[in-house]
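Please see the structure below; I have some questions.
As you look at this complex, bear in mind that one protein chain is not there, while each of the others sits in place.
Presenting subunit A:
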């Protein structure tokens, strides 16, 4: 153990050289650390993305099967007009699926519409001319008797994707929650509130256009603001997104008629671990009648984030290895030069009968001591360098990621029912869907949010850095130790 003491004495006696060694090693360690930090942050971001981007499984009517049925019935009985019949999702089925493992929460969505009674709706000049002069427009499509107010019945607004992605926000009052089941509580958009000078606590009247055609008195419990991006996906013929209101799904069912009780257009399950999406789908399919219903999955946001983070990670990996290799070469050269300079000292130690491996060990210990100081220095500098590099990388990566994710979501939206309801993804369930509030530009917003790299130097990072440093030191000492192992003490001491 004597070589520990020698190493210490040597470093403290030759301060200038030691400081130089520390500086060079710090620089190398700093770059390795920056790489490690970015890589780890990419890892964390990916696993955070798993948690917060979340993937969903949506239970909805099996339209494909319904179409098939419709076609076959047309061919057999030509008398009747072909009719597409889809069954609304039964909540009892949804409850079964909700009990599967990895299902974190679920949100039932029922879309319908009603006419505003006694208050003005917002008209959009840019949308199709059919909306006319402003108030009491005839609504969008004529296929179903639709009103000018789009009603999105949900379990809770907090689990609606546009609220999850923060593209819609509650600005006053509160959102719809499970406790609103059975009530006539409503959350309206801020533009509509402004237009009609409505605030939380006021009541509005809605007249159903289908079913009972009854008039309902609604109590405003909250006001939300939809970001402008939410309106970008409005298809032609849809009403202005500001005319979208949220209610409990029970109210939407009531408007649609008594046979819709305890049903939903679709139920979206949030999966706690996106990697388990397909297993939830498989398990879920066993619980439902697949001829009537289908389960569709959407983990595209997660996949997008994962792909962009993998790019960052592989780049960071390359940094780590390049710097580690370059560092090993640089340090090996320095150690080789140092050993040449210290031939005399080595000769003295050899003449005293010191074994060669202990001399090598002394050099190694010296370098490890240098390494420890360097890691501390690198630890302070690493956060800064890592942040700079990380930001650069993320801004490049997310630009591409966002672009691709936006296009993919939009690609999935047919021009049909206008803006989708609370669900994400392309497969739109029910036939009588109206432009619901909160469109699904969620995935792009989500990926932007989650790919912020959180660069923090943790003890684990430093331990990992230490491991790399030790390996670099060990290799460079090994490369340089040939000089020690071959050194003839007589040559050094006597010539």
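Descriptive notes on the structure:
Convention: a contact is a pair of C-beta atoms (placed from the backbone, for glycine too) under 8 Å apart; a residue touches a chain by one contact, two chains touch by 3 or more; residues count from 1.
Basically, contacts and distances are computed from a predicted model.
Candidate names were "dihydrouracil dehydrogenase (NAD(+))", "Histone deacetylase superfamily", "ABC transporter ATP-binding protein" or "Biotin synthase auxiliary protein", and the UniProt protein name of the unshown chain is "ABC transporter ATP-binding protein".
In the complete complex, the hidden chain is touched by one of A:47, A:95, A:171 or A:355, namely A:355. Residues of subunit A that touch the chain left out of view are 2, 5-6, 9-10, 13-14, 344-345, 347-356, 488-490, 493-494.
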